[in-house]
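What you see is the complex with one protein chain gone and the rest in place.
In this document, chain identifiers A and B correspond to the written order of the chains, with residue numbering beginning at 1 in each.
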Amino acid sequence: MTRFIFRRALLALSVVMTVMALAFVLTRLSGDLAISIAGPGSTQADVEVIRKAYGLDRPVLVQFFDWTRLALTGDFGNSFFFKDKVSNLIGQRMPVTFTLGFTGLAVALVISLPLGILAALNENTWIDRLVSLLVMVGQAMPSFWLGLILMIVFGLQLGWLPISGTGSWQHFVMPAIVLAFTAVPALTRLMRSGMIEALGSDYIRTARAKGLSRSSIIFKHALRNAAIPVVSIAAVQLGFMLGGSIVIETVFALHGVGYLAWESISKNDFPVVQAVVLVLASIYIGLTLVSDILNALLDPRLRGA
Amino acid sequence: MPRLKELGFVIGLVIVGVVFVAAVIGPWLTGHDAFAQNLNARLIPPFWMEGGSSQHWLGTDQLGRDYLTRLLYGARISLFIGILTVITSGIIGTTLGVLGGFYGGRIDDAVLFVITCRLSIPVVLVALAVVGLVGSSLTLVVTTLGLLLWDRFAVVARATTMQIRSLDYVNAAWCSGCSPLDIMRHEILPNISSHLMVVCTLEIALAILLEASLSFLGLGVPPPLPSWGLMIAEGKDYMFFSAWVIMIPGIALFTLVLGMNMVGDGLRRAFGTQVIK
Partner (left out) sequence: MTAILDVQNLAVRFGPTLAVRNASFTVQKGETHCIVGESGCGKSVTALAIMNLLARNARRDAKSIAFAGQDILAYSDRQMEDVRGNRMAMIFQEPMTSLNPSYTIGSQMTEVLRRHHNTTRDLAEQRAIGLMQRVGITAPQMRLGQYPHQLSGGLRQRVMIAMALMCDPELLIADEPTTALDVTVQAQILRLLAELKQELGLGILLITHDLGIVARVADHVSVMYAGEVIETGRTADLFANPSHPYTRGLIDCVPVPGKIKPGEALGSIPGTVPVMKDGFSGCAFRFRCPQASEICTQAVPRHEVGPNHLVQCHLPSRQGGAQ
């Protein structure tokens, strides 16, 4: 088990390093950074000053190692636009994104687990088909569009919830619902197929042969096994959701990391962009690691290994 | 193909077919130009609403451009991006997956590592960053999405190649002295192509959805091109008074993606493809 965790952690670390390189390359794609920082209408002299000031005159590899070294200590440099340390900016915005992500995941689980179980228990009936239809609809629904519709209905017409901003918990309701919507299809499918597989297994036949009640068979014997992959995938799904929060935060002007990323991309604020990509990717990598370990802990067959 | 006749698959196929035909010939039939502005005829509602006009069936946008024409033109853009993206990502993903599945060992480890790295990158964010930092254009959107959306191709190609590699006729081909490249081209590819078809349809749907998201955020297809995402973004300012401005392109987007997914799902069940996400 420790060996397994160690090897998984090592893999995670090398993925993080690769993503760092990618995040660095990403911001060099736009050509000469000094020119884009200086902005339109600046003179050649201005550009040269900026090039020196930001250390952009040094060889690219030196710049990369410098950035990496500092990034590993949590120092991502300064934002051009916000005139603040990037780490501060991200630190301030992270709680909003995490709140959104966790609420979204919780809502998604509350919706998708019962739906998946319901569909599995009624396999190939109209209930099952209705759930599949819902999953299909969920998959095809553009999240930003759903967000706008909710705004019109609950914000404007019913006046129940604030339309945008970050002020109170009410501001998180619609974004969390929309974010949850993006995770519901995958989780429902997984729960359904896991439950169908579990219900058709030999140990369920044994449980029935023991005269156990229907509820004990479903909730004790089948659910335990069907839920293992769902629980571990939920961690991965949270990572997806944090990555996808950029669209939703922008729609609802929710000042989280995603919104920060959008602002800095529009403003060519490359240190922030780099850092957000790296941070979100690292969180995702961390979560998949957690997911694998969780999976091993929940499944007695893997626990001993 | 035992279950291709399913209702969902047929409905999906009809939706995709109709959108395809509409995209190809539609913009020429409306009698309007998708780019012609008319500031005297702004935000005319669709014909069934009060103040609608028989001139503009689906009304006009905030610059007085015919909404139906733009919607049909937008279908072209969506399908164009979906298809081109999948061609790019399909080539990348299939190559990686087949190599990993065929050779196994070190090469497979490397392929798995690349897939893991790709999966840990937040797609929307990186696509936005690239388009935002480099400058938005149709080609760039296609290239970026193509370079990002190959993961499912790789995963499915790898898994199915592994299955097929151990089968008798592949071994027979080995023995008769065929080169690895020949075996991959003539034995593996034709046999995994049905599974790749499934991924294709699902991935076209995803690409269309992502392009709309990027364009909605103002970092995808540049105006004045009528991408559906962009139409929704442009309509956002007016949506509280004229909800139809965002409803029309939204419904179009939703329907096309739904149709694509239904086709993909029907194929998936018919071919028994395992699509892990």
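Note that a contact is a pair of C-beta atoms (placed from the backbone, for glycine too) under 8 Å apart; a residue touches a chain by one contact, two chains touch by 3 or more.
Just so we're clear, the structure is a prediction, and the values are computed from it rather than from any experiment.
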Partners of the unshown chain among those that are drawn: A
Which of A:Ala45, A:Leu158 or A:Ala209 contacts the chain that the document leaves out: A:Ala209
For subunit A, residues in touch with the removed chain: 201-203, 205-213, 216, 221, 224-225, 228, 299-301, 304
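Basically, only the chains that are shown with their structure count from here on.
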Length of the line joining the C-alpha centres of subunit A and subunit B, rounded to whole Å: 21
Complex contacts: residues of subunit A adjacent to subunit B: 11, 14-15, 18-19, 22, 26-27, 29-30, 36, 136-137, 139-145, 148-149, 151-152, 156, 186, 239, 242-244, 246-247, 250, 258, 261-262, 265-266, 268, 270, 273, 276-277, 280-281, 284-285, 288
In the complex, subunit B residues that touch subunit A: 8, 113, 116-117, 119-126, 128-130, 132-135, 205, 209, 212-213, 216-219, 229, 232, 236, 239-240, 243, 246-247, 250, 253-255, 257-258, 261-262, 265, 277
